[in-house]
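So that we are looking at the same thing, I have put the structure below in structure tokens.
Every protein chain of the complex appears in place save one, which is left out.
And then chain A:
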Amino acid sequence: MTMTTPHVSTEVPDVAGAGADSPGPAPVPTGSDVPRAVSVLVFLRDRGIFMLWGLLILVFAFWCSPYFFTVDNAILVANAGALTALFAAGVGIGIMTGVLDLSLPGTAALASCVTGWMLTHDYNTALSLLAGLAIGVAVGLVNGAISLRGFNPIIVTIGTLSVLTGLASVVAGGYTFPGLTQLEFMGTHRYLRIGEGGSTFTGIPAPVFIVAVVFFVGTVFLTRTRDGLRLMAVGANAEAVRRAGIHSDRYKVLGFVISGVLAAVGGLVNTANVTEASPVASPGILFTALTAVALAGVALTGGRGSLPRVLVGALILATIANGLIIRGIQPYWATVATGALLLGSLMFERVLQTAVSERLMTANLSVHARN
């Protein structure tokens, strides 16, 4: 983790845990730096979910052989997890930047209905999609503006959820917008198909590409750009960011806007998949997304977590569902398994966290003892 880069030495033996490396290009780690065991534990804590996923794949590969471990099935899993992943990205970025946005299903419904209405009234497809995304931006701005007045974001977004669901029904006039085949290109259509008919490769469904782009751009944004870093910092400690001379309010709103846009994307992809825009906001997707985010170990306190882990969280849910379906096990067992996994991972994390703090503590103590 942090020990590979060259760094300046410390001259303060009385400060606990200080690295005692010599300056220069080749630092020599010494006993008073972060102990090896701690870095291993921290690695497990931060990367555990990737291993968990690998383990699941391994188990299913044997248990569901030969149907599970195939390219076609991998694509199936990816496609099935796509919607969860999009909403999980929205929920996850929200939580990382310090807000739990519960209005996501409402945003998705309104965005789909606005796009559906425009498509049904023969507006240009691109324009209709842009309008749907603009709904996401607008909802984010409203959520952000209200929350900035000091109201609890959870209550605020419960309020907007209700308003948005109602508005979606108003737009749809009590019905749905069926037959939106214009959106097939981002729904059921598969790209990169090799060979025709009895083909060798059936291609990758559009939602998988969308998820890939969203997570790639999102990860790069959050970890490599100035605004992304500030956004994460606001999630961890907004007041600290404000005191560092940054307009932290703008970043709070930005967090809402991003999660709103991702909800709109999720709604539109779902609409494209079923070629129908429905005003019914399903809170279920929110909870599935939250499960994926929780599995990814994104702390509800904000400022921590990573999008790749959220993606793996969503894929784990899809993998479990898929494996159990292949074995012909009733789908509700997938829900049970997911819940158990989540609780198990919570406990695992607690154990790791305690081990890390204990080790850091004793490391500090030993540094003091030597002086």
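Please note the rule applied: a residue touches a chain if its C-beta (ideal position, glycine included) is under 8 Å from a C-beta of that chain, and two chains touch if they have at least 3 such contacts; residues count from 1.
The rule we apply is simple: contacts and distances are computed from a predicted model.
One chain of the complex is hidden; its UniProt record names it "Sugar ABC transporter ATP-binding protein", one of "Xanthine dehydrogenase subunit D", "Glucose/mannose transport system permease protein", "Sugar ABC transporter ATP-binding protein" or "1,2-phenylacetyl-CoA epoxidase subunit B".
Check A:124, A:162, A:181 or A:225 against the missing chain and you find that the one touching it is A:225.
Among A:66, A:150, A:174 or A:245, only A:245 touches the chain left out of the display.
Screening A:125, A:237 or A:275 against the full complex identifies A:237 as the residue touching the chain left out. Panel shows chain A; residues 2-3, 5, 7-19, 21, 34, 224-230, 232-233, 236-237, 239-247, 303-304, 360, 364 of it touch the chain omitted from the view.
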